[in-house]
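My questions will all concern the structure given below.
In this view, the complex is presented without one of its protein chains, the others remaining in place.
So, chain A:
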Amino acid sequence: MSRPRRTNFRPKNTHILKKSRISKKLQVPKKPRERKNPESQRSLSGAQDPFPGPAPVPVDVVQKFCRIDKSKKLPRCRSKTRNRLKVAETEEEETSVTAARSELLLAEEPGFLEGEDGEDTAKILQADIVEAVDIASAAKHFDLNLRQFGPYRVNYSRTGRHLAFGGRRGHVAALDWVTKKLMCEINVMEAVRDIRFLHSEALLAVAQNRWLYIYDNQGIELHCIRRCDRVTRLEFLPFHFLLATASETGFLTYLDVSVGKIVAALNARAGRLDVMTQNPYNAVIHLGHSNGTVSLWSPAVKEPLVKILCHRGGVRAVAVDSTGTYMATSGLDHQLKIFDLRGTYQPLRARTLPQGAGHLAFSQRGLLAAGMGDVVNIWAGHGKASLPSLEQPYLTHRLSGPVHGLQFCPFEDVLGLGHSGGITSMLVPGSAEPNFDGLESNPYRSRKQRQEWEVKALLEKVPAELICLDPRALAEVDVISLEQKKKERIERLGYDPEAKTPFQPKPKQKGRSSTASLVKRKRKVMDKEHRDKVRQSLEQQQQQQEQQQQQQHKQEKAKPMRARPSALDRFVR
């Protein structure tokens, strides 16, 4: 029996710092400033600074924060425009460098689990991990034996500090799971389908047999929302303050929690909805249907944004990773697939599981957990937010009953599991983000801090209609209405004010402004323009040809080598 080499858990010290969320585009790093004048740097003692100037910043970190897409070619622009562009670029560079510098403050490193040479980490039991880690971390592994009130659904608050769980037979409870302090515990005397924290741990939405209820952290019923009936699944979109509910009647309803209004009620036209998840990157809701499709929804559009055929049988579970890049689905055909969500929607990995996964969840760092009956498997990729490889499970764990709900705890290396035997909190080293943003979701915040944050979050609430597949598209110009306006303007004025004026030769002296020479000069300019055009089109043609050739090459490579071309090949179409 082997022991885990190292199980690293985040200690409790808290660094409060700003951390950027989106990171994709690249940029040049800032070079360390050159030494201007060595004499001026010399101190009184005559000693020289061995590392003059600001410390160098690693290139890849800076690139992470650059957002201007330079792959697009710009049309020719005037000098004034060029200046503006230059200013924008320098600004971006500066901000990304400062952001990269502040990475230094992210002191915590994610934990990990490594087997001895050739040893399978999946064989490591929870007991072994608990033995190896410090006491504080070991306390995070616990089991709640709640056999009486049926399988449980679990939900962690956004800070990861609080845990709410609802048993199917009416048991609803919320607790500060780190200190194990119970906030409230009630029995609603009705079946509980799902439970979810709203923006803070003070409010709790519970999907009960008939209606949707909202309780506060004392267990007092605040609202009974009758417009959301027979809800099966709940999702909360934290930046939009929207509570999305999927109902048995096939409706997806968005409830604005801040004003208590229903923003949109969309009919999915696909029967009972009981598979739902949200994409944390763009707040799009993913619904799984019984015909093997997954549909993506936004409250602004009445139809699904995208429909993906994922499985031959019905879809049983869907999960989207924190960067919104991958979607994991499992279906009745016992397949577990990981799809790319960046425009292609193609499966990247697929795996047949012995018994199909009923529940899926992604962790903050991209670990994928799947509940299959009474066993939980966790797969990991290499590095943060990378595609989990489904070859070998990273960890496995057996429970006392079949899994009914699972969620990774944010900012803690813990996986919460609700099953028919109660709740299990399982240690999964390296699952969570080690550093948190103290202004955004601070696990250690006080009540006052929470209130302050609440006000700020409400002020920064994103309107529901801004939810779309690509949130960065909002920073683009609406080309269609732009063109429309241009056209209208031309119509209104009677001419195109931005049209290029035809070349008019300048008048010249000493007889060089004769009609013939004027015509000649005009012709010259026209010819030049024409030549330019021809050259451009030729270049384009060449490029296309090259591309085609490359493709052909690839296809030929892909084809298996034939022994000899047959005479009958000419008849092959």
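Just so we're on the same page, a contact is a pair of C-beta atoms (placed from the backbone, for glycine too) under 8 Å apart; a residue touches a chain by one contact, two chains touch by 3 or more; residues count from 1.
The rule is simple: contacts and distances are computed from a predicted model.
Undergrad: Just to verify: the chain that's not displayed, which of "Adaptor related protein complex 3 subunit delta 1", "Piwi-like protein 1", "U3 small nucleolar RNA-associated protein 14 homolog A isoform X3" or "serine C-palmitoyltransferase" does UniProt list as its protein name?
TA: From the listed options "Adaptor related protein complex 3 subunit delta 1", "Piwi-like protein 1", "U3 small nucleolar RNA-associated protein 14 homolog A isoform X3" or "serine C-palmitoyltransferase", the omitted chain resolves to "U3 small nucleolar RNA-associated protein 14 homolog A isoform X3".
Undergrad: Who touches the missing chain here, A:48, A:98 or A:218?
TA: Spelled out, the listed residue whose C-beta touches the missing chain is A:98.
Undergrad: With the full complex in mind, choose from A:182, A:224, A:350 or A:526 the residue touching the hidden chain.
TA: With A:182, A:224, A:350 or A:526 as choices, the missing chain is touched by A:350.
Undergrad: Which one touches the absent chain: A:64, A:316 or A:445?
TA: Residue touching the chain left out of view: A:316.
Undergrad: Tell me where the left-out chain touches chain A, residue by residue.
TA: 18, 20-22, 67-69, 72, 74-75, 77-78, 80-81, 84-85, 87-88, 91-92, 94-95, 98-99, 101-102, 120, 122-123, 147-150, 168-170, 189-191, 209, 232, 248, 272, 274, 290-293, 298, 300-301, 303-314, 316, 332-335, 337, 343-347, 350-356, 358, 372-375, 377, 390, 393, 396-398, 402, 440, 460, 463, 465-468, 472-482, 485, 498
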